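Notes follow the structure.
All protein chains but one are shown at their positions in the complex.
Note that the chains are named A and B in the order they appear, and that numbering of residues resets to 1 at the start of each chain.
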Amino acid sequence: MYADDIRSMSEALAAEPQSLVFLPLAEALLARGDLTAAARVAQRGAGRHAMRAEAHDLVARIALAQGDEARAEAAWARVLELAPAFGTAHRGLGLLRYRQGRLEEATRHLEAALAGDPDDQIVGAALAAVQRALAGGGGEGRARTAPRTSVPVPAIEDLDTLRPAELFDATLGDTPQVALLLDRDGLVTAGRYVTADGADMGIVLGAHLSGVSDEADRAMRHFGLGRWTRIVLEAEAATIALSPEESSVVLVAAPQGTPLGFVRRTLDHCTAVARVWLGRRS
Amino acid sequence: MSAFAGIVQAVTRHRGVVACLIVSADDGIVVEGTAHVGVNTAAFAALTASLHRKATRAAAAAAFGTVQVLDLEAEEGRVIAAGQGGLLVVAVTDARANFGLVRVELLRAAAGL
Partner (left out) sequence: MAYATSVGWAEAPLRRFVGDARVELAVLLHPSGQVLAQVGFQRALDVQTACALSAAIHATSGQLGRLVEGAPFRGLHVGGEARQFYIGALPVRGSEVLLLAVFDMESSLGIVQLYLEELRAGVAAAAPLLEAPTEPALAEDFERELDRNLAKLFGRAE
């Protein structure tokens, strides 16, 4: 795709923000490797055309290219809500589940993807590997059964039955971490942080740490680095991580000594859960 | 050469670091530093110090202790700060920087303040 084509599509989108030209524009930017711009265009377009499955599919593919698997998963989940047979979403989720070692889920998605495109050799190979692993097969081509993460994400259909305080329980599992979803005033929308003696620390934590995200919003206007995506505070007794989600903030706190990468991964998973949960309530 | 020049040099030799500033934590004023052309050092100093102060108060209120490292990740770069004794070492990086290496360097730098 030539630069002129991208430029003319950008101009068309700027002239008419509701236009669907954001789809080929984001695809072109993705193909060119301009992932930040592609993500921005795709997310804005998906926001304006929330009922278009292909818009969310584009968001997912760009997120995957950026290495943001959590965002990709959430976007493909939305695609399947809108269009249960959408092939690319099944393909993407199938491959992600395969990498995560969630083989039964991977099988369901890969079979659905193959049904839509029987010639997809990558999906075929992945399905064969998953089936061998489930059958206890070994040797070359063995599926990676070790999960890439030990932090489970609840199935989307379970979210509606959860109380808000329980939203992150499945994601956190038995790890000694807490997660909260805060509104713009720092009030707890979901999640909980209750100490051993029954004190609700969520209110305190939310109130103080929402000020940090406000401060970050102010700072970004002067920094020229785009929008902030994550804040991590390493304190003496805990590591606290924050990420923005629409007008809310997701907060994860972990005891000192928890590996930083693990805290960040937990934050990403909780943010994905929060995104889906908020989406179902908007 | 100031007492902090060595610290600044050690941080800025890492790939992707576009500015390294020694900042007064309370005032948000640059004490020493270096930056690529076009980097607004006054803004990074003042606002990072303000963010660090706010984070420190929040952590203290939650009984988490003092903040040793602050990492603000953005779409097109990062701001990392570590400090002690009323001073902060602030590194501004682009998206290419190896966060792990810069973080280790900042912790080493903060210990030397």
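Going forward, a residue touches a chain if its C-beta (ideal position, glycine included) is under 8 Å from a C-beta of that chain, and two chains touch if they have at least 3 such contacts.
The model shown is predicted, which means the values in this text are computed figures rather than measured ones.
Peer 1: Of the residues listed, B:Ala49, B:Ala62, B:Ala82 or B:Ala109, which one is in contact with the missing chain?
Peer 2: B:Ala49
Peer 1: For subunit B, enumerate the residues touching the unshown chain of the complex.
Peer 2: Residues in contact with the chain left out: 23-24, 26-29, 42-43, 45-47, 49-50, 53, 57.
As a working rule, only the chains that are shown with their structure count from here on.
Peer 1: How many angstrom between the C-alpha centroids of subunit B and subunit A?
Peer 2: So the centroids are 29 Å from each other.
Peer 1: Contact residues on subunit A for subunit B in the complex?
Peer 2: Listed in rising order, the residues of subunit A that touch subunit B are 36, 201, 204-205, 208-209, 211-212, 215-216, 218-220, 222-238, 240, 253.
Peer 1: Please give the residue numbers of subunit B that touch subunit A in the complex, ascending.
Peer 2: These residues of subunit B touch subunit A: 40, 43-44, 47-48, 50-51, 54-55, 57-59, 61-79, 92.
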